[in-house]
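The other protein chains are all here in position, but one chain of the complex has been omitted.
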Amino acid sequence: MHQDNPPLTRAAQVAAAADRQEIRNRWFLASPALFIIFFAAIGPLFIVLVFSFLTPADYGGVVWKPSGQAWFQVLFEKDIFDDTTTFADAHLSILWRSVKLSFFTTLIALAFGFPTAYFISTRPEKSRDIWLFLITIPFWTNLLIRTFAVQEVIRNEGIFNTVLMKLGIISSPIQIMFTDVAIMLGMLYVYLPLMVLPLYASMEKLDFRLVEAGYDLYANRFQVLRRVIIPLVKPGIIAGSILVFIPSLGAYVTPRVLGGGKNMMLGNLIELQFGQGRNWPLGAALSITLMAIVMIALMIYVRSAGRSEVRHG
Amino acid sequence: MGRAGSGERRSAIEAIGVSKVFGNGDDAVRALDNVDVTIRENEFFTLLGPSGCGKTTLLRLIAGFDFPTEGEIRLYGEDIAPLPPFKRPVNTVFQNYALFPHMTVAQNIGFGLEMLGKPKVEIDARISEMLKLVRMEELRNRRTSQISGGQQQRVALARALAPRPKVLLLDEPLSALDFKLRKDMQIELKRLQHETGITFIFVTHDQEEALTMSDRIAVMSKGHILQIGSPRDIYDRPAERFVANFIGDTNFLEGQVKEVRGSKARITLDAGAEVEAGISEGANPQGNVTIVVRPEHAAIQARPGADALKGTLENIVYFGTDTHFHVKLASGPHFIVRQQNRHGAGEEFKTGMPVGVEIGQNAAQVLKD
Partner (left out) sequence: MASTFSVKRQTGFGTIALLCFVLLYVPIATLVVYSFNAGPSIAIWEGFSWRWYIAAWNNQQIVETSIRSFVIASIAAVVATTAATMAALATTRTRPYRGLNFIYGFINQPLMVPEIVTGIALLIFFALVKIWTGYTGLGYLIVAHTAFCIPFAYLPIRARLENMDLTLERAAADLYATPWMTFRKVTLPLLWPGIIAGLMLAFVVSLDDVVITELVKSGGQDTLPTYMLGQLRRVVTPEINAISSVFLLISIVIVTLFFFLNRKQT
């Protein structure tokens, strides 16, 4: 069925012009934000990419000469004496520690966060906000201060060890500071609200008539949890896990304060290249590597979130 | 016809060949298709139809919230279709009232005049006048969130009337009110229209509301106007099956045109009898036709007369004020007769008994389609 478009009425012309003007206005309104973010967030990332392919200068900075050396150094190292190539153990162990600690932090955060979010979402409507508020408060306080607070608890002279010694459970303090466990505890403490909040958001929408239906059909509490509740709040579980995993992976302050100089994570290794290491291209290449891992995690999230939306939609 | 002479009045709004298409390509939806309608000065005009029929779209085109894809919209002869809403002397009462929550009742009412740049003294006087008109003087300085739904409705009306619009548009303004309040507001709206002498264009899906309040009604379906007429025209003389069905209960009967005389036709019904039926303007019935008969325009007889339709009484439904008799006609179709309950009347009827249905004088109307 073909229909010729009639000539536009004056009203339609005016409308079309107003429409174009509207879109121009919108771009104009968005432009300051776009410009600032381009100037001070996105644009510089391209420079990082460029720098990762340059030659390091002796005292920091770069020599403008293309080189693949930095990318080579991310994974490998050349022996100074016999020129043999081996894996860069130091880098690999830091990379591995970052992934490992982030993973376990996420897992433990989920183990604590899930019951907590569930607890909040089953409170009476009025008190729910207060509980939520209690979760949010630490999140909005300074990350450094919270890390410092953790440090005060777990140090050898901190209240954790003091209490245990007073109770006679241990005779000498347990060394937690400057270990992987310390880093993990710190990240857990710092990022836990990021797990609870999205979990709560999806639990709040949970229709408890479905839970009732589960019980009605002979499921016990555990079966209801596993077969009804968890599948329904899966988007929240995925979102919370991603929100904990990604900042853990890029953590800098927490490992620096609690892990000390030896137990570095990727963020500290990157920073080192711009400080004492004075190898900017390597730092740039490591940054891109970190970003790539984050992007992969985000992509997995977007895909699985999309899938579960289709399923529940 | 009680409305004789109304044609002398000037036209306030004219829609000429108006179409509105939303979206484009394969997703395009034609919300209005080549609509022509003339709304006269000072009349209470209602656009009636189910949701999605295009009535609200037409109202929005008149208000200026959308532009017609084709056609013109004229206000007292001038094409206003290209004008943005703030340049049209037309005001709207919104379905959810859309009162500004950060302003008082008085500030809401004065908003239009303030935007028109009227002097403060004049605005204040007009606000008082409007508050008096809608009987809300004592709530002048209340916040709009502190007043009831019915009061919000009045403020919305006062706000839209304050700038003395040439035409007032009302988009299902009563739908959010409860039954009792709705009845009161129907009367109130009629009074306001009468007192202000402003042309009202009222959109509703409620047929009863339309019948009680309107001078004229346009029945819409799927982007078309099917029939325009007085409430009585629309109810008693529906031109199309949709109109007959949408407004009130209706019986449809098939028949053959025997002869046409002026605005009447004699129809031989398939059910056996012969009736005289009205013809809608511009229709030219021939051959097989459908006629409509309202349930209350027929009578049920325990002993069928000679020219009654014969059938069996299938069901009696008691409604308090009246009773519905469901009759299965001998020729096949079902027919419903509504009879008012007078003391003792209708008690002789039992389901299953043979009955007759008599169609009253001027009760039947031939449909166009």
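By written order: A and B. Residues from 1 in each chain.
Just so it is clear, contacts are C-beta pairs under 8 Å (C-beta built on N, C-alpha and C of every residue); 3 or more make two chains touch, one makes a residue touch a chain.
Owing to the predicted nature of the structure, the values given are computational and were not obtained by experimental measurement.
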item: Which residue of A:Ile23, A:Ile80 or A:Leu167 touches the chain not shown here; value: A:Ile23
item: Omitted-chain contact residue, chosen from A:Ala70, A:Ile94 or A:Leu249; value: A:Leu249
item: Option touching the unshown chain, where A:Val14, A:Leu164, A:Ala201 or A:Met291 are the choices; value: A:Met291
item: Among A:Met184, A:Leu197 or A:Val257, the residue in touch with the chain that has been omitted; value: A:Val257
item: Hidden partner chain, residues of chain A it touches; value: 22-23, 25-30, 32-34, 36-45, 47-48, 51, 61, 112-113, 115-116, 118-120, 122, 129, 131, 133-138, 140-146, 148-153, 155, 157-159, 162, 189, 192, 196, 208, 211-212, 215, 221, 225, 246-247, 249-250, 252-253, 256-257, 266-267, 270-271, 274, 280, 283-284, 287, 290-291, 294, 298
item: Residues in chain B touching the chain absent from view; value: 63-65, 84-87, 90-92, 94-96, 98-102, 111-112, 115-116, 159-160, 163
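The rule is short, and it goes like this: only the chains that are shown with their structure count from here on.
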item: Distance between chain centroids, defined by C-alpha means - chain A, chain B (Å); value: 59
item: Interfacial residue positions of chain B with respect to chain A in the complex; value: 66-73, 79, 81-82, 84
item: Chain B partner contacts - residues on chain A that touch it in the complex; value: 6, 9-15, 18
